[in-house]
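The complex appears here minus one protein chain, its other protein chains still in place.
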Amino acid sequence: MTLISAAEPGVYQAAEGTVQSGAWLLVALPALGAAILLVGGRKTDKWGHWLGVVMSWAAFVWGALLFFSLLGADAEERAIHLHLFTWIQAGTFQLDAGLLVDQLSIAFVLLVTFVGSLIHVYSVAYMEHDPDRRRFFAYLNLFVASMLLLVLADSYLLMFVGWEGVGLASYLLIGFWNHNPAYATAAKKAFIVNRVGDVGLSLAIMAMFAAFGSVSFTDVFANADSASENKLTVIGLLLLVGACGKSAQFPLQSWLGDAMAGPTPVSALIHAATMVTAGVYLVVRSGPVYIGAPDAQLVVVIVGAITLVYGAIVGCAKDDIKKALAASTMSQIGYMMLAAGLGPVGAAFAIFHLLTHGFFKAGMFLGAGSVMHGMNDSVNMRTFGRLSGVMKITWVTFGLGWLAIIGFPLLSGFWSKDKIIEAAFIGEGWRPWVFGLTAMLAAGITAFYMSRLFFMTFQGKEKRWNDDAHPHESPALMTVPMMILAIGSAFLGLALGVTNGLVHWLEPVTGAHGEEEPVLSVPVITGATLVLVAVGVALAWRMYWQASVPVTAPRGSLLTRAARHDLFQDDINEGLFMRPGQYLTRALVFVDNRGVDGAVRGLAALIGGLGGRLRLLQTGLVRSYAASMLAGVVILLGGMLAVRL
Amino acid sequence: MDFPWLTVIGAVPLAGSAVIAALPKALAPRARHVALGVSLVAFVLTVVAALQFDTARAGEIQLTELHSWIGEFGVSYALGVNGIGLVMVALSTVLVPVCVLAAWNEVDEEKARLFYGLIMVLEAMMVGVFAARDLFLFYVFFEAILIPVYFLIGAFGGNEQRRRYAAVKFLSYSLTGGLIMLVGVIALYHAGPGGEQGFLIDQLTGLQFSSPAAERLMFISLFIAFAIKAPIWPVHTWLPDAAAEAPAGVAVLLVGVLDKIGTFGMLTLCLPLFPGASKWAAPTILALAVVSVLYGALLAIGQTDLKRLIAYTSISHFGFIVLGIFAMTSTGQAGSTLYMVNHGFSTAALFLVAGMLIHRRGSADIDEYGGLQRTTPVLAAGFLLAGLSSLALPGMSSFVSEFMVLTGTFIKYPAVAALATLGIVLAALYILLTYQRMFTGPVKEYSNGWKDLSTREVLVVAPLVVVILFLGVYPKPVLDVINPAISTTMQQVGVTDPEPTVAVEGENK
C-alpha cells in the first residue's frame, strides 16, 4: 500500500487484486441488477425479484469481506482509497471519481446491505401479488446502489450523485402505486423538498471549490483548518440545508409523513433505516468543516433538537401506524443530528444510534407491514387492538423493537440513546442544560408515543377490527427478516456499546475526544431518563391499554389537533411558498403573453396599421400616378436648382 | 491542403436533398430512406473527421479549408473547427438521423420529399455555420438557415393558422437579429485589416479598436443577434410559438441545434473578437441570464401545452449556458460548451417523446393526458428519463455541465450562482408536475388500446438515453476536446481563473 496524500496520512491506495480494489463492485452489483430488471422488462418478471435479492446479498457479502480486511489491518491503515477514473476536468476544476472505504463508510455499507437484503427478502413475499414486483425490485436495487455510492464516494460531488440517486429511488418507490393521485403527489413532494435541500448542498460544494479548489474529502479536510471561520460557517450551514432535506429535519421535514405512501418495505428501508440518515452521515463526514465553525455546529444541534421534539409531538397524535412511525423516525434522526452537531463528543454516538435505529426501526416498519398484510392494508391503529394473539411473531419482534426504541435497559436503544443524552449534557453555559434536558424529555415522550402505538396495535382492552378482517401471521419470507432484525434490535447495542467498540472504531473519522464530563453525573442522567421513560410507558398503558380506545378519533385538545395536522407544516409551506409561487407563475405567464410578447406584437400591429393607411394612396388611377410622378420630378429639380443657387 | 472533410460533411446532405427533390412522385415514400441513409453517411463522415482531429491541439483551428470567394469584398470560403466547433458539428450530425427516424410515419407522403429535402438542406447549413471561419460566410449561413426552418415550421406544423403565425414570427425575429448583426459585421470589416481575406475571423481577432465605444457597439450588434437566436429573456417569445407549432423532429433541430448557434456565436465570436466589450457587458448579461433561468423555469411551470413547456425549459437552460460563458472562467465556459451538447440530447429526447405522445393522443394539452404509466410504461420511462436529464439529475450528462456552469460562476459571482441554483428546484417542479399530470393517476379511457413504444421509437430514444447516461458518468472524451479550445478563448479574452481563496489567504498569512 502506498501513501497517496501527505495531508491525511491515514488514507492508503487500495492494492491491486484484493477485496479492497474490488470495492466498486459494491455499487456495481446492485446497479447491474437494477439495469437488467429495467431493461429486461416483462421478460424478467418470473425471476426478477430473486435477481434483486441475490445482487443485494452479493453486495453484503463483498461488504463483509471488505470489513474483515479492514479489521485485519492496523488501525491507522483502515482508510482505503480506490481511484476509479477521471470524472470531470475543466480548467482549474479537477475531479476524479474514487471510492473511500474507511471506518465510517464500511459501517454504513454493512447496515445498508444487511438491512437492505433482509428487506429484499421480505418484499418477495410482501409484493407477491403486485403485477409490477420486478420493477419494485429494480428500484430497490437502484436504491442500494445509490446509497452505497453515497457513503463510499471520496468527494462531495460524487457523493451528491449517490445523494440524488437515493432521492430518485425514493421518488420512484413512494410513487410506486402512482395510479393513486395522492401517492403521486407525495412522491413529487418528497423530491421537490429534497431539491430545496440540494440547493444548499450544491452551493456548499461550490463554496468548497471556491475556497479550496477541490471538492474531494481529502483536500477539503486537509485545508479546512486554514480557512476562515466565516467561510466554514457558511459551508457548514449550506451542508446542513442539504442534510435537512434528506433527513427530514426542521424546516424541510414535511415530506416524510407523506412518503409513507410507498409500499411498507420502502418505508422500512429508505424512510427509516438508511436514506433518511444520509444527512447525519453528511454532517459526521464533514466533521473537520464543522469543528472550525462552532456557530454552524450550534445550528445543527438546534435543528436536531427542534426536530426531535417536533417529531415526538406529532408522533403522539397520529393514528396511522406508518405515519406515527415516520414521526418517530424524524424524532430519532433529530437525536442523531443533535449528537452529530456536538462534534467529536457526540458524532460517534450519532452513528451508533443510527445503526441501532436502522435495525429496530426497520424491524418495526416490517412489523407494521406484516400487520397491514394481515389487516387488508389498513393502517388505522384505532381499528387494530389485541393483535398479539393472532400475530405472535409480529407481536414479539415488534415488541423487541418497541423496547429497544424507548431505551429499555440493555436493549440496543438504551446504549445508543443514553449516550447521546449524556453527550448533550456536555459543555459549558446554557447549552448542556437546554439540549440535555430536551433530549431527556424527548426520551420520555418517545416512550409515550411508541407505547401508545404498540398498545393500540397489539394490546388494549378489546379488539376493534371489523369482521371482514382476518388477521393472520405472515409467511416465513416475511417473518424471518423480522426476527433477524429483532435480534439486532435487542443485542446490537450491547455488542457495539458495552466495550465502546464502535466508538473506538470510528475515532479516526469522527476525531477523538477527551474525557469531558457531563454537567450532571452519568448515573443521574441514566436514572432520570429511565424514570421519564417509565412515566411515558405508564401513561400510555393507562390511556391505551387500560382504557378503551374509540374507533373514531375524538376531537382532542388544540395541541392534539395541531399535532395530528403535523403542526400545520403543510399549511405554512403552502401559504409561504406554494400559493405565492402559483400566483407568481400565473402572473408571469400573463406578463409573458401580454407584456413581453405583447410589446412585440404591438410593434408588428403598428407597422401593419401604418401600411394599411399608406395603401389607400394606391388609387389605381393611372393619371394620378402620372401626376404624382410629375410633381415628384418638379420638386426634385426645383430642389436641385434651389440648392445650386 | 488535406481532404476537405467539413465541406464534404456539408455537401453530402446537400446532395441528398437534390436527390430527394429529383425523386419521381411514385418514389416519394422513399424520401425518408434516402434522408436516413444520407444523414447516416454524414454522421459516419463526422466520426472519421473527428478521428483526424488532433485532440492535443484542440485549441487550434483544424481541418481547415481556405479559398477565395469574393475577393473584392474580402470574402473567403474558409472552414475549420476547434474543439468547440467539432462537438457542435458532431451534435448536428448525430441528431439529424434521429429526427429523420422520429418523423418516419408523421409526414404525409405527398409532402415527404419537401420535408426530408428541407431537413437535408438544414443539416448542410448547420454544419456550415458551425464550421465557418470567415465572418461573412458565417453570416450567410446564419441567415440562409432561416429558409428551410421557415418552411419546415410553416408547412408541416400543427394548426395551419398558428403555424404560419409561428413561422413568420420566427422569421421576423431572426431576420431582425441578423440585420442588426450585418451592421456589426460590416463595421468590423472596416475596423480590420481589410484586403482579400479581410473577413477571416483570424484576421479580425485581437484588433485594436479606435475607441471602446466602437467596440461596444459592434459587440452589441452581434450579441443581440445571438441573444435572439439563443434566446435570452426578453427576446425569447418566438421560441415557444415556433417549437410548439413545429413537428417534433424539427423542434428538436430548432431548439437542440439551431438555438445553439446563438450561444456558439457568443462563445466563439463575441468573446474573442471583442474581449474588452465582453468584459464590459458581462455583468448585464449575467443578470439577463439569471432572469432567463428563473423566468423560463417559472413560465414552464405555468404552461398547459407540452411543447411550449419544453420550449420554456430550454429558455431556462439557455440562461445557464449564457451564464457560464460570461462568467469568464474556464470551468464555466467548458461547462457551457458541454451544456450545449447535453442540452441537445436531453431536449431532443424530451421533444421526441412528447412527439410520440402527441402523435398518439392528437393533442399537446397536458390536461388531456393522465394515467399513462400503467398503459404505456416504456413511454413513461422514456419521458421520465428525458425529464430527469432535463432537471440535471446527477448521473445524467446535464448534471455535469450544469454543475460546471454554476461552479464556474460561483467562484467569481457567488450571489449570481446562488440565484441561478434556485433554478434546480424549479426544474424539478416543472418536470415532475408534468410527469404527474400526464403519467400518474388512474388509467383513463382515452388510452385504451394504446401501443407502447414500437421498435422504431425505441431506436429513436435509446441512443439518446445511452449518450446521456454515458456522458454523465464519463464526460472526459468531450471535455478533452473542449478544454484546450476554452483555454485559447480565455487567453484571447485575457481573463484567468480566480485562485482558491484559502490558498490565497494562506499566502497572505
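Going by the order they are written in, the chains are A and B; count residues from 1 in each one.
Criterion: contacts are C-beta pairs under 8 Å (C-beta built on N, C-alpha and C of every residue); 3 or more make two chains touch, one makes a residue touch a chain.
The definition used in the following text is that contacts and distances are computed from a predicted model.
Enquirer: According to its UniProt record, what is the protein name of the omitted chain, chosen from "Sarcosine oxidase subunit delta", "Aspartate carbamoyltransferase", "NADH-quinone oxidoreductase subunit K" or "Ring-1,2-phenylacetyl-CoA epoxidase subunit PaaC"?
Expert: Going by its UniProt entry, the chain not pictured is "NADH-quinone oxidoreductase subunit K".
Enquirer: Considering the full assembly, with which of the depicted chains is the omitted chain in contact?
Expert: A
Enquirer: Just to verify: which one of A:Ala534, A:Leu610 or A:Leu630 makes contact with the chain not shown?
Expert: A:Leu630
Enquirer: If I consider the whole complex, including the chain that's not displayed, which of A:Asn376, A:Asn466, A:Gln582 or A:Thr619 touches that chain?
Expert: Once the missing chain is taken into account, the touching residue is A:Thr619.
Enquirer: If you put the missing chain back, which residues of chain A would it touch?
Expert: Considering the whole complex, chain A reaches the absent chain at 615-616, 618-623, 626-627, 630.
The criterion applied here is as follows: only the chains that are shown with their structure count from here on.
Enquirer: Show which residues of chain B lie in contact with chain A when the two form their complex.
Expert: Touching chain A from chain B are residues 172-173, 233-234, 236-237, 295, 298-299, 301-303, 329-331, 334-335, 338, 371, 373-374, 377-378, 381, 388, 393-395, 399-400, 403-404, 406-408, 410-411, 414, 417-418, 421-422, 424-425, 428-429, 432-433, 435-436, 439-443, 473-476, 479-480, 482-483, 486-487, 490, 497-503, 505-506, 509.
Enquirer: Which of the residues in chain A end up touching chain B in this complex?
Expert: Going through chain A, the ones touching chain B are 38, 41, 85-93, 135, 157, 160-161, 163-165, 168, 171, 175, 178-181, 183-185, 188, 191-192, 195-196, 198-199, 202-203, 205-207, 209-214, 223, 226-228, 231, 584-586, 588-589, 592, 596-597, 600, 604.
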